[in-house]
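One chain of protein is taken out of this complex; the other chains stay put.
Which chain is which? They are A and B, in the order written, and residues in each are numbered from 1.
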Amino acid sequence: MNHLILLVVLPLLSAFIIPVVAKHSLTISRLIGPVVLVFILALVVLSWNSVGSNGFAIFLGGFLPPVGIVFYIDHFSLMLSGLIAGMLLIVWPWNSYVAPRQYSLYMLLTAASFGLVLSADLFNLYVFYELLAVATYGLIARQKNPAAAVAALRYLFVSATGSAMLLLGIAIIYTLTGTLNIAHLATMTDQLHGLAGLSAFALIVIGAGVKAEMFLLNTWVPEVYSTIETPLAALLAGLISKLATVLIIRVLLMLFQQSEVLQMLLVVGVFGVISGEMVAWRAKDMLRMLSFSSIAQLGMIFIAFSIAGEVGLWIGLAMMLHHLLVKGGLFLLADKMQGSFDNLRGYAKRSAMAVAIFIIFILSLLGIPPFPGFWIKLMLILNLAEQNNTLYHYAIGFILLATVIEAAYLFKLVRYLFQDEEAATIVSTPKSLTFWYAQIFALVLLVSLAFISPISNRLKDMASQVANPDIYINTILPSHLSGGNP
Amino acid sequence: MNLLDQFFVIVAVALISIAMLRNIKVNSIVSTLWYVLMVVMLARMSSVAYNADTITSAFSIELLGFRMYWKFTALSWFFSIITVVSALASSLFMSGDWGKQYRQQGGNYGLLQLALILNVVSMLILLASGDLLSLFIGWEFVSWASFLMMVLMPSKTAKKAAVKYVIYAIVGAMALLAALAMVYASSGSLDFTQITDAFIQMTDNMKFGFVLLFFIGFAIKMGLLPFHLWQAVAYAETPGPGAAFLGAISSRMGLFTILVVIVQFIGLGNLEEMNIALPYLNMKSLLAWIAALTTIIPTYIALQQHDAKRLLAWHGVGQGGYMLLGIMMYDSIGSAGGLMHVLNHASYQAALFLTVVAVVYRTGTSDLNKLGGLVTQMPLTFLVMLIGIIGLAGLPPMNGFVSKWMVYRSLLVNGEPLLFVAAVLGTLGTILSVYKLIHNTFLGQLRVEHQQVREVPWSMMVPMLGLSVIVFITGFMPGLILPWIASIQETIGLPVVTYHLGGIEYAKGGLDMIWVSGILFYGFGVGALIFYFLGGKAKRIHQYDNYAGGHFLSSEVKYHYSNNFYPGLMHLIGNWYRGSFKWMENVIVSALSFVSKLFENMYRSRQPVMLLVLVAVVALFSIYKNYSGAGS
Partner (left out) sequence: MLINISIEGLLYFGAISLSLIGLFGLLVSNNVFRMLLALVMFEAGANLILVLSGFRENGIAPIFLADYSGAIMNDPVPQALVLTAIVIGVGIQALALALILRVKKHYKSLDMRVIRSKLEHEIATQANVEPPGSHHAPKQIVRAGEHQ
């Protein structure tokens, strides 16, 4: 099973090869990326069944923990890897004007994402997180739009400061325990649950929260998403933000499973939801609206994860997948229907299909039955209600209020789309490929409706696997370190 | 496959076939036939209505640990038959010449039929729901189906109204979801029976929240105060027969759910025990007062309208109040009146809407200031409207009288004189405004531009006449309907009414409509006899042969007194039209807008790092505080 290391190695390698190859043959350099991605996708699918319910660890170079570098693979990380490969294939820039260097950046992003998903070591997580950040800055800055450079710069300042805080947090943890292997750390959580340990956790959450669009750390979101190309926005909003969330959740589950921490996450989530929806309500153009709504959705995911135990985890996972599908699809669609609401007047006449898909997405986003979003929101709300803590009950109220605001602005836009007189200016020429992808996303959403039960069962299995630190510890650590557990 | 399963199979096939059929003619015929078949199926299930049986569908869905199933009770059957018959009338109405004109004006006829059947299907799903989850899903289906119906009208106002409706509907749905969460939190299940258990376990404050959440959810659909603002415009701005259908039954889904959840499972007795701080006011009487205010305020708003459709739609909001008022009396006769009013209102409201649509079909306008004198051109339509407004105003011998009489009687018997006055006030406004409706449309002098107007074709006439027959027959012989009402009362745990063909038996004075109508017609008969045979001085004159203030009116200036109707009354009550509810709506929007502006400015921070550092400082400080506090 060690071949899964190729997930990180191949994209990294190809990232460096592409510019070299491009000097000789542009066509081949163009093809390297997709070929690698397809190969990885196949790899992920083929190795799905061979990963047992306990997951397994890859020890790089044969060094056993706590010394060596460890990758941990279970169904959850495999699923995320598959999503990464698939999503990158979808947003892959086929346009002829794209420079090979941009392909390199995409491959770098891919490698970093895989690394982030698979690493079982805090420092490696940091390294891959930074790599991801660098690739992202590069991709944003390479946009034709000069405003993107400013957005990228401002993003860089926030993100780099956050990363330094992440590093500080890791440094504190290392000082406290002398190890950075997450499994190893998980065996000595007592040492972490103190003033210094929690501070370290706060710093890690802040560092990763920048990319996870956490409340108050997300000021970059509207600027960046409004200036970059929409497929890239789909990638960032749909996938990269989730990876950062996964990082937070891993650390949280393994090391800091405490009710205060969970409540902190809840509060942050609630603020994210409310602020995101409210500002989105004021938005007058598509991209701004989508970015703020994305902030709100991420807040919702944090709320889900703040429910202790497997339940919160699987709802959170379901939300992540749903948001990936819906927000990704909406951003892809926005490639076609960009600009101010005023410019989108009467769009339904120009492209009924686009508007139909748009409505499917927003209905699911709002949680209207029978769309998948409804079931997720229902489960979230019912499980929040079951918590023995009034804070969680208030959260329900905020979620419901946010949904009303969400409906208000989304249907304001729908009203524009269905207006009879058309906008004077033609918005943008339709780019067929992204539109096709948006259609596929909508189709997947609709088809998933028929498989709600199996999907939710799978997610529950995954959640129970992820939520159990013992599995993680026993798989990664040699028995003498794992506290004698067989 | 029991009858209910067969019924749902038919409904599903109907939906699919109507969605698939592209040919307009075939589509119209087929859809009308489907509705007829649905009526037949409902008739076959009539044991539900007469014997208070329950048919449970064999079909159920297990999902995420919930079991959703569907069943038919007397209550569901009663609302279903109203739904299907209204749909039949609307479908028949639009299938002929009206549909042709609609297409010529650029309307999508197939989509309209599809919207209609979607509304019917979603309502049937809601009406058959067997647990809270299926109820919620059906509820949402109904909301979105009526939204689809509303956006079909190609006008800016219609779309604005539809979007406003969506926002209101979502508020209602979210309130409902919160209530569902409360049920689930206390029992871990969403069965109807858990509502009762959950309610008993709650503290007093939670009970208020619980009942209010459910009530808000349902009241929004029903357009009860203070959530009435969306309904009238949204319903009026719907393509003709669609408006008739929505106006007849759509908002009554709110009443259905109130009956199921609040009356049947929470129980009016429990509401009575929930005392609100004021003396003599408990939860039940609060709801009764909301209902009473709903009868008054929208009715007087209707009085102000000069668009016939809006006038009717506002009355639709107001009449909902009578239904709830009757049910909240928690006795046999009041609740029977409230329930009967659902059917009665649906029948005359649909008829009235259809007459207005017929007038629009011929004249192109529903503006009451631009019509008049049409009685000579469209006598049958006039007749239907006359029957309809007699019903709406609640005068004998039409069915509106029966249900309103029962509600009044119950109010008096239960010692609620204030509520009684309120209800009478509502009826007064109704009579005034329906007179305005029929006068401005059909009476007075015909306008020049309407001289070529003819009666509407039979495809439109038949459903109108059919509905007016229902209005009359159920008024003449309420005993046809009352067995259904009695079954419902039995099903949802209300005192059961004693009935006979002509009306009800009641210790403190019953009602026999056969006698009432008999005497009424006898009186009219005698009057006619005297007038035509003994006096015999009647002289037929031309519509334009008219005098006003002693002056002959020349044929250039058509005399039709329609602008500024009821100036004296308006002078008296004009100050009351302050738009307080609109103001309230605006206050909420402005408050949200203010907060969101704050958030927006937060996101526009000049220093990107500022907030990050702030978060770090706050987080670290609070952790420090937490630990130093714990240490000391």
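We adopt the following convention: contacts are C-beta pairs under 8 Å (C-beta built on N, C-alpha and C of every residue); 3 or more make two chains touch, one makes a residue touch a chain.
Treat the numbers as computed from the prediction; the structure is a model and nothing was measured.
Enquirer: Write down which of A:Asp342, A:Asp420 or A:Asp470 is the residue touching the left-out chain.
Expert: Per the contact definition at the top, the residue touching the missing chain is A:Asp342.
Enquirer: Among A:Ala152, A:Leu216, A:Ile295 or A:Val466, single out the residue that touches the unshown chain.
Expert: A:Ala152
Enquirer: I'm checking contacts with the chain that's been left out. Which of A:Ser77, A:Thr227 or A:Ser364 qualifies?
Expert: Of the candidates A:Ser77, A:Thr227 or A:Ser364, A:Thr227 is in touch with the missing chain.
Enquirer: Can you work out which residue in A:Val70, A:Ile90, A:Ile170 or A:Ile368 touches the chain that's missing from view?
Expert: In the complete complex, the chain left out is touched by residue A:Ile170.
Enquirer: Which residue numbers on chain A touch the omitted chain?
Expert: Contacting residues on chain A, toward the hidden partner: 123, 126-127, 130-131, 133-134, 137-138, 141, 145-147, 149-154, 156-157, 160-161, 164-165, 167-168, 170-172, 174-175, 178, 180, 223, 226-227, 284-288, 338-340, 342-343, 425.
Enquirer: Given the full complex, what residues of chain B touch the hidden partner chain?
Expert: 600, 604, 606-607, 609-610, 613
Keep in mind that, in the parts below, only the chains that are shown with their structure count from here on.
Enquirer: State, to the nearest whole Å, the distance from the C-alpha centre of chain A to the C-alpha centre of chain B.
Expert: Roughly 46 Å, centre to centre.
Enquirer: Where on chain A is chain B touching in the complex?
Expert: Chain A reaches chain B through residues 154-155, 157-158, 161-162, 165, 194-195, 198-199, 202-203, 205-206, 210, 216-220, 222, 260, 264, 274-275, 278-279, 281-282, 292, 363, 366, 368-370, 374-375, 377-379, 381-382, 384-386, 396-397, 400-401, 403-405, 407-408, 411-412, 414-415, 418-420, 452-453, 456.
Enquirer: What does chain B use to touch chain A in their complex?
Expert: Counting only chain B, the residues touching chain A are 62-64, 133, 136-137, 140-141, 144, 151, 154, 156, 159-160, 162-163, 166-167, 170-171, 174-175, 177-178, 180-182, 184-185, 188, 592-593, 595-597, 599-600, 602-605, 608-609, 611-616, 619-620, 623-624, 626-627.
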